[in-house]
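Below is a structure I'd like to ask you about.
For this view, one protein chain was removed and the others were kept in their places.
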Amino acid sequence: MYIYLRKLFAMLATVFLVSMITFITFEIIPGDPVLARLGVDADEAQIRALSEELGLDEPLSKRFFGWITGLFTGDLGQSIRYSRPVSELILDRLPVTLSLALISMALIVIIGVPLGILSARYGDRLPGISISIVSQIGMAVPSFWTGIILMYIFGLTLRWVSPGGYTPWSVDPVEAFKSLLLPAVAIALPSIATVTRYTRNTVMEQMKNNYVRLAFSKGLKMNAVLFRHVLKNALIPVITVLGMITANILGGSIVIEQVFTLPGVGRLLINAISVRDLPLVQGMVLYISLVIVVTNFLIDIVYTLIDPRIKLR
Amino acid sequence: MERTISEGTLLQVRDLKISFTTVKGDLPAVRGISFDIGRNSIVGLVGESGCGKSVTALAIMRLLPSNAQLSGTIDFSGRNIVAMHEEEIRKLRGSEISMIFQEPLTSLNPLWKVGRQIDENLKMHTKMSGGERFRSVIDIMRDVGLPDPERLYHKYPHELSGGMRQRIAIAIAIACRPSLIIADEPTTALDVTIQAQILQLLKDINREKGSSIIFISHNFGIIREICTSVCVMYAGHLVEVAPTEKLFCGPEHPYTIGLMKAIPKIDSKGRELYDIPGKVPSITDALPGCPFEPRCEYAFERCKRELPQFKALGDQHESRCFLAGELR
Amino acid sequence: MRRILSLLIIFLAALSVFSTERIVVAVMQDPDFLDPHRAAASGTYEMMFNVFEGLLKPDSKGNVIPAIAESYSISPDGLVYTFKLREGVKFHNGKEVTMNDVLYSLNRLKGSGEVRGLSSDFEKFVSKIEAIGDRTVEITLNTLNTDFLDKFINAIIPADNPDHERNPIGTGPFKFVAYQPGQRVVIAKFNEYWNPDLPLVDEVEFRIIPDNQAALMSFMAGEVQMLPRLDAIQADILMGKYNLISAEQNMVQLMAINLAREPFDDLKVRKAINLAIDKEEIIEIVANGYGTALGSNMSPIMERYYQEGLEDYYKTDVVAAKSLLAQAGYPEGFKTKITVPSNYQFHVDTAQVIVEQLKKVGITAEIELIEWSIWLDRVYTGRDYEMTIVGLTGKLSAYDILKRYLSDYPRNFYNYFNPRYDELVNSAIKQTDIDKKAALFKQAQVLLTEEAVAVYIMDPNFIVALAPNLFGYNVYPLYVQDMSTLYYK
Partner (left out) sequence: MKRKRVSLYIGISIIASLLAMMLVSLFYTPYPVTEMNRNERFAPPSAKHPLGTDNFGRDVLSRIMKGSQTAFLVGLIAVSVGGIFGVIIGAIAGYFGGILDEFIMRLMDAMMAFPGILFALMFVSIFGVGIRNTIIAIGIMSIPSFARITRSGFIQHKEFEYVKNARVKGVSNLRIMFSHIFPNVLSPIIVAASMGFSSAVLSEAALSYLGLGIQPPDPSWGRMLNESQSFIALSPWYTIAPGIFITLIVLGFNFLGDGIADLQDRQQ
């Protein structure tokens, strides 16, 4: 039980570290949130009113601890740019980014892993070569370029999906899924290729082991050996890559949300940074670091589930 | 020399050739060997590493890599394994013929419980229900001398000692009561005390379960301990076949004689160890005549040109040498 | 029974969907404030123009016409403005507009007691706001400001509304429905609008799509029916298939020159730069021809105050430019930097054309892209730049446009301090006679041109694309989308 406590502490330490860096960064990079919001035509009286309301002149340490204490009561503070609670803004857009991440992660695992195994099995023969070439190209194509092309083909010419239109899950799940599928594919494509290559490499490596020969000597078919014995052993490095891919998906979704005009957290983050909306950026960095820290924690857990030799340290 | 199939023979190998096609051309690993495995006998396959004994074993199981070429016949109770379809031989693997490998640590799947790895065999080849299989696995584990099988069932390979892991491998091999077990140097990686227990175990299995065993090793001491008859291999050829005691008391082929001399004796303290001159020919060397000719003391002109045939020396003792029977 | 009832409701709702006429408009940014007195960004007024009205409101010609006020009069000395309230004007919450609301709104702008006002013009110029009976209000200025009339388009809002930001209430043709940050602002028809025959559609959604390529795609796919501020290049793509309307948008794109920096304090250098730059080429390459060349800080759409002919004052002349540079002591030219905000591709492209043009006279200009917030901080406030390109959105009052160059203007980032110019502009604002006032503003423009304070490039035309069946769009000389006159046919 002690291990889990230590892990929890480590996770909180990371989140605290990231939040502190964010605060310090905002002190370093120039740019005044009040002017960024009101723009060039702002009237002096309006600038004064907003600056007083935001209280930006308080010392850094006071604001940081104010934010931390607020954290415990679940209050992430007020967004400077939108004058709304940060938590409300994030929760409003979380479903898009989360469902986008989940769909693309599902695509990556469902397509990437089997493809990797197939290309490992038919290594030198035609299917093996063609899979690896396609996966190479998939990895190389810039994701927002694929986004534009997909949008062009399915949005404008084939009209299967309405570009720029996003219907929330609560309104119409089918429509919501349709509008998220294309962007999810654009995000997933490069990562599918990566997972395919990883799985192929690790499966081929595992095939050299003696336990594979033992499995064959038991009279198992090739597929049975691959999926019952080799796959589980080959999954460990693949899962590490999946951990890393979560970070790419979060990063990738920023660009893809822009191309498909999806109201996700990614776009909000870019916007918040450019208008120096510290509380909002802080809230989102918190959310992103939680997602990453939790995913990595889950990965460590999955390691121990798969490989009894590895203990949770 | 034609051999009739007597009902006492389980496996008959006739003129088995195995070569591997590689970028550097075809490498002949086994250059035509013939031998028989009698029912519930333990036959030793012995020779220095690289003589083709492991490849022969894998050939019997048809587990050679895709670039291997097989010719000749391996007759297993009426059916030629070499000609079998993959589906056919696959049904035999694990049920009729099974195999034990050398490396206990790496030959078990590290991520599976040991019990389940035994159970998989039963699942593949029997119609037993889950409960029956579990009880059967426990019995088998007890047969191979594993303490407290109920607890051990749920352990993982890395939690067991080398000896115990090899016992699990043996349990896997005997799960479906195969008629033939191929043991490829099963005790080499174990220390002496455990080695003796494993050998005793194999002997018990052979006696009680009636499975014949092909025991592959380079250690004559072990061979003498466990085998009923021995085939000596050299550079892809079979050079001498004989019942165990006959081979150790009266080896006929120069190579076997040399090997016997090389075995250090208790009373040979202080005397220089004998070593066969020269080195084992590489797989790519063409060997027109007798393969052992370059290192043979008794070699003469004819040995260079012609490959000697087997000469029967009575009581199933044969040697592939022109001077067979005249050397001592 | 209950099941049939619910089916009926769904059916009715479905029916209403068909009958409600909706227009989806693509806009670039979120509103900065929904509270009208605190909103400053032009992008906000563009939308909320449909929700709020002041005592007066602008018409499509750029004049101010009565709205909540029925009529108005200005005292001979130009100091006292008297407004007579219109009968039966209602707020979106159904309540009638009372004198108390008018006073509350005007005082909120002027500020009362220790609470500072939200409009520095009201704070500076207004001395007294007085109600006469419950239908007339009188506002007295402390000094003469003939452009002050335009200030009365500031919104009148209900005094008893606790949260103007989350729940904005006005008197305009549309009432506020919802705002989802980063996604959309939705407004709907206000049935009790004082002008009964407006608006013509039931609902308008301003959908926030910052990426102009994505906006174009949504428009072509029919997701969006109106695309204001179309990218000039994209206009060619839509030409013919959709109806496009383009006009000057009263915006001045200029390349500001930091007069406090060597060598730009020398008039000859600034003249040379103006002579080197070919505005026609910039308009053709960057704005795809959709632009009107300028000579000074005024767009021709402000007809009454616009000084013609200044755009040809510096006819492109490389030889003359080089000789001027030589006279100023830079025969070989010099190196300089053009700082441009990175998120305005239009200005970035302009800078790239200018770099090529300046090369011809020996000036090697390097482009330095900086992020918008840094630009506001370093250039607009800190005045730490050599040359920069920016677009200033138009205002109804000429004074508001030209006051940026006054010596005492806090954001005079040109560092232009010319008492002659101050005198011209400050006296113009005091001039009640329109013609005299216009003449003074025109002289001020000539001064800016003669002194080459900046390079006045163009008024980039405003292009709006409308769905084929959408009609009734009026172009305004300022950042406004009047949705009340639009209808489907």
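Going by the order they are written in, the chains are A, B and C; count residues from 1 in each one.
FYI, contacts are C-beta pairs under 8 Å (C-beta built on N, C-alpha and C of every residue); 3 or more make two chains touch, one makes a residue touch a chain.
All values derive from a computational prediction rather than experimental measurement.
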Which residue of C:L34, C:L141 or C:V353 touches the chain not shown here | C:V353
Residue among A:L76, A:L150 or A:I292 touching the omitted chain = A:I292
Residue among C:N343, C:T381 or C:Q443 touching the omitted chain | C:N343
Quickly run down the residues of subunit A that touch the omitted chain.
-> 6, 10-11, 13-15, 17-18, 21-22, 25, 28-30, 123-124, 128-129, 132, 136-137, 139-145, 148, 152, 190, 194, 197-198, 201, 205, 236-237, 240-241, 243-244, 247-248, 251, 255, 269-270, 273-274, 281, 285, 288-289, 291-293, 296, 309-310, 313
In terms of residues, what is the contact footprint of the unshown chain on subunit C?
-> 212-213, 216, 231, 233-234, 236-237, 281, 284-285, 341-343, 345, 348-349, 351-353, 355-356, 366-371, 374
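Please note the rule applied: only the chains that are shown with their structure count from here on.
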Draw the chains as points, connect those that touch, then say whether the picture is a line, ring, star, complete or other.
-> line
Return the chain label for which the distance between chain Cα mean and whole-protein Cα mean is smallest.
-> A
Most distant chain from subunit B by Cα centroid | C
Chain centres from averaged Cα atoms put subunit A and subunit B apart, in whole Å, by 55
How far is the middle of subunit A from the middle of subunit C, if each middle is the mean of its Cα atoms, in Å?
-> 39
On subunit B, where are the residues touching two or more other chains?
-> none
Two or more other chains are touched by the subunit A residues none
Residues of subunit A defined as touching subunit B within the complex = 209-211, 213-221, 229, 232-233, 306-309
Which bits of subunit C are touching subunit A when the two form their complex?
-> 30, 32-33, 38, 40-42, 111, 116-121, 123, 165, 180-183, 207, 209-211, 213-215, 217-218, 220-224, 343, 371-374, 376-378, 380-381, 390, 392-393, 410-411
Mind listing the subunit A positions that touch subunit C in their complex?
-> 29-33, 35-46, 48-50, 79, 81-84, 89, 92-93, 148, 151-152, 155-156, 159, 162-165, 258-261, 263, 267-268, 271, 274-276
